[in-house]
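One structure is given below, encoded as structure tokens.
For this view, one protein chain was removed and the others were kept in their places.
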Amino acid sequence: MVEISRGRAAVQMQAASGRFVFRGGRDAALACGRGFGLALPAPPLWSSDIGDRAALWLGPDEWLLIANEAGTLRVLRDALAGMAHALVDVSSRDCLFDICGPDAALLLNAAIPLDLSEQGFPIGACTRTVFAKAGATLWRREREIFQLSVARSHGDYAQRLLDEALRSMPEP
Amino acid sequence: MTQPFRLPSGGRIDRARVLRFSFDGRAFEGHPGDSLASALLANGVHLVGRSFKYHRPRGIVSAGSEEPNALVTIDRGAGRMTPNLRATQIELYDGLVATSQNRWPSLEFDIGAIGQFASRLIPAGFYYKTFLWPPRAWKHLYEPLIRRAAGLGKAPGEPDPDTYAHQFAHCDVLVVGGGPAGLQAALAAAAQAESVILCDEQPEPGGSALHDPARASELSDLLAKLRALSHVRILQRTTAFGMFAQNFVALAQRLSDHIEPSAASGPRERLWQVRAKRIVLATGAIERPLVFPGNDLPGVMLAEAARIYANRFCALPGKRIVIATSADSAYEAAGDLRRAGAEIVAIVDAREGRPIADDFNVIAGAIIDTKGRARIEGCTVQLADGSTLPVDCDVLLMSGGWTPNASLLSQARGALRFEPILQTFVPDVLPPGISCVGACAGDLRPQGDASRPIHPKAFVDFQNDVTSADIALAVREGFRSIEHIKRYTTNGMATDQGKTSNLNAMMIAAAERSVAPQDIGATTFRPPYTPVTFGTFAGASRGELFEPVRRLPSHQWAKAHGGVFEDAGQWKRVSCFARPAETMRDCVNREVLTVRKKVGVFDASSLGKIELAGPDAVDFLNRIYINDFSALAIGRCRYALMLHESGVVLDDGIVARLAEDRFHITTTSGGIGHVLQHMEDFLQTEYTDLRVWLTDVTEQWATFAIQGPLAGNIVQSLLPDAGLSQASLPHMSLRELVWNGSDLRLMRASFTGEAGFEINVPSVQGAALWDTLVDAAERLDGCAYGLEALNVLRAEKGYIIVGQETDGSVTADDLGYGKMVGARKGDFVGKRSLSLPHLAAKGRKQLVGLLPLQLAQTFEEGAQITQAPHPASGTHALGHVTTAFWSATLDRFIALALLEDGRARIGQTLHVPMPAGAIAVQVTSPVFFDPDGSRLRG
Partner (left out) sequence: MLLIRCPYCETERPELEFRYGGEALLERPKDPALVSDDAWTAYLWTCKNPKGPHAERWRHVHGCGRFFNAARNTVSDLIVSTWRVDDSPPANFDGGGA
């Protein structure tokens, strides 16, 4: 894990984890949630999580499932047998960063145009968005911890931009 | 004696510290808290620049961002030179180096100033009237001449060494302006628990209260309350320069220009992009100059500016002062300046209802002339009875009343109305979510108006040298709309956007047209409010961060092994892997021959990849691609073409069937974005009955091609237990396997014409697999090959590249792929267009090969193809070259081309005209190598 921090914000590059894209209709989403042991959130831009397993709403028929246990994919496939759906392993696809600290939102707002205040983007909120010139997924795991993911080949760009943003952060 | 005009006490400067600075090479001293303008005035310097058009000597007019005249260049070292900065906004620091502009050889003696004697020859609109004839003279005479004369200041030649930052922010209330009204508004909002951003262009908050000692305690009280609130962000040195739709405001924050260069660190400026629920404009009002002959002499200033210099900066602009006014505020300036030690020689008031001020020499009348060359020495007053009175002075102050500073409101499409009591325009209809407070809202004392004589030396726009005579001329020449008069005269079109000149110009135009001011209307202000550096807009997006740089899994290996990189979109791709002392051509030839004779490995990870799943997947594929997938067995692949609805080729790739309801699809490297967009579009809006889902797995999989006669050996050694054979894994088939504990997708496919494989592994394993493959290849005398070799290999086989052989006008049939169209299936995207007359017509350009008749001759991609070697001018080309390469395999030059009726012309001799002469070429089949494909089956 690589960490860069200055003042009240820190960037930690995370190792890849088990990540799966589930797409399908309502019945399949219910079945997927049962198999996953965690109901897929129905409200837009919202997540649910238990321990280190989480389900993020990314679109009306699309969720990102996060789980590190080996065999997750097989369990899910069994739960979804016979139902129309797509379940794709994307564990290698993304580069993950944890952005932590009281000024995490301020740091992210150097490159993300969204309102990341606790009212605008509460704990549990998640979304795809843009990080400067790269597409990104953002998830507020805790009050002071955001998880930012970008496509693997955009990882270097995101890291350098975060580093520059850390060096030039405004006063809180 | 230094600083002879510095007052001994008071103000907001720190007399305990002395700052040294230079202006045009002369050394001066000032204090912290000074602006460059105030420090110059404290040293008795009024002449600071030459005007744009006539090179007239000019001084300091104002004390703020509205300054039209006092533009200087600040030099902070190599690459840090900034022209056209307003001396009134530059904060003094120790060692500041400033120079004047638009003069040669010196400010006092300027050759260009002879322009002013020719002013009759360069009236308004002279750009449009002169230089018309002869037309040829434009390029060689007029344009170079105008270019040399045009422009103000000089841009630095070196790269900018500073960094710049960007910040998005959201708030309930954005207050623009840190004067008393703005601070009050911020406090009121904060008291309602609203989050507040207050931006103010000055170094410290306070606005007009900074030069009003009577309001000092009120100011400190307000500030103390505001600073105690955590949900209020106060941004000083921050200009709100752009107002955009839905309360989106751009702010430029200057972070280090006020600090001496050696002590400055961090970014130079920050762009704030603020989205506010509501906006309060507290931008104050701007004092208007008066229009009279010679009103541009150094020493002629705005009355309130003189008061600011005296009270806030303790710099007395002059000792013998005449004030010309049509507003009461000038009397307060007079009182303060007299207390500061100046003699108020006279107050010339143009109004009927002027106030009673027995303690001043108040004259009813107007200024009709000034005296002096580079500094005012006196003026002529015309009295009410018509008689004239000469008066000596060293400073002439003017106040034509106040105009609400509505630039930002105008940018936000707010409407203004003319207010007769104030003789100016005030905010009328406010856009939703925007309010104005204080002087900006028109909260001003009643004020009168002064006459504006039409005279060729009575300046309206100081920065662009527009006079009242120019505006009158424009009206005489038939311009009616104030927007047209503005463009024709260029009034208000300089970098100050006419903050001090627009109202005077409107009033003159109204009078000349004999219409009421409200009927002539106000001009529109546009961003930026004051100039903004390019760095502020660029932010971190420069150099390596200008665009994301995407690297392949083999990147590190390539760097260490002679990889020559090229940019393909955002990707860094390898052209070839050059060995020591190898030319690029030798390298490409070696790589090509190695693939043909042994084996080569290639990093194709940038290929777009999509996983398609769902029970209706085949149905969807049949509607999206031209091919028929109904019979594609599990484990088999197909080369597929996708059309735009207009019938032209959009993309190509391989569709591989993983299961009954799952497919692995590849797209071109640059195509993944628009292919996904195209597929989602039809899925979401047309084929909504289909239960199919797409997932972008481009970056999930690293993809390597292994190509050549020995490719099977490498795959065998990599996956010894897979039991692979030609029979179990024939050409265009796929197997899902496991390697090194990871999923692996092995495809037998070829883009080189050799027997070959494409291996996909999860990206985290990419670098490890690449090393393994290269190692295995080298043990078989194989090598890694790059994009150039790949291009030669595929061109030898006549394989197309979308975007190279296609250009948005090419159909599948044009490429010779007409037979791929599934005959038995129903409608698919683009099918209907294929029978449109222009796509079904004869004479379309078709893909062919070209071989120069003389082996040594070469030509370029994009070259035209003609029948005759030297066609007459105007002859249309028969086609063009799309790909041209030296083929190491064939030991000759080959090309692909799109040629009218190309297939029917095979065997003909045509010509490719090149600068050195036409090259005769033979038209051939596009497949130069192994036309029956026997090598593919290894």
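Per-chain numbering from 1; labels A and B assigned in written order.
The rule is short, and it goes like this: a contact is a pair of C-beta atoms (placed from the backbone, for glycine too) under 8 Å apart; a residue touches a chain by one contact, two chains touch by 3 or more.
As the structure is a computational prediction, the values presented were derived from the model and not from experiment.
Taking every chain of the complex into account, the absent chain touches A, B.
Check A:68, A:129 or A:159 against the missing chain and you find that the one touching it is A:129.
If you put the hidden chain back, the residue from B:245, B:356, B:581 or B:841 that touches it is B:245. The omitted chain makes contact with chain A at the following residues, 44-45, 58-60, 62, 113-114, 127-130, 135-136.
Residues touching the missing chain, restricted to chain B, are 244-246, 248, 273, 275, 645-646, 677, 680-681, 684-686, 688, 827, 831-833, 835-837 (touch as defined at the top).
Throughout what follows, only the chains that are shown with their structure count from here on.
Touching chain A in their complex are the following residues of chain B: 163, 165-170, 195, 266-267, 270, 273, 275, 540-541, 544-545, 547-552, 570-571, 611-615, 661-662, 691, 693-695, 697-701, 743, 762-765.
The touching residues of chain A, counted against chain B in their complex, run 16, 21, 23-25, 61-62, 84-94, 106, 109-115, 117, 120, 132-134, 151-154, 156-157, 160-161, 164-165, 167-168, 170.
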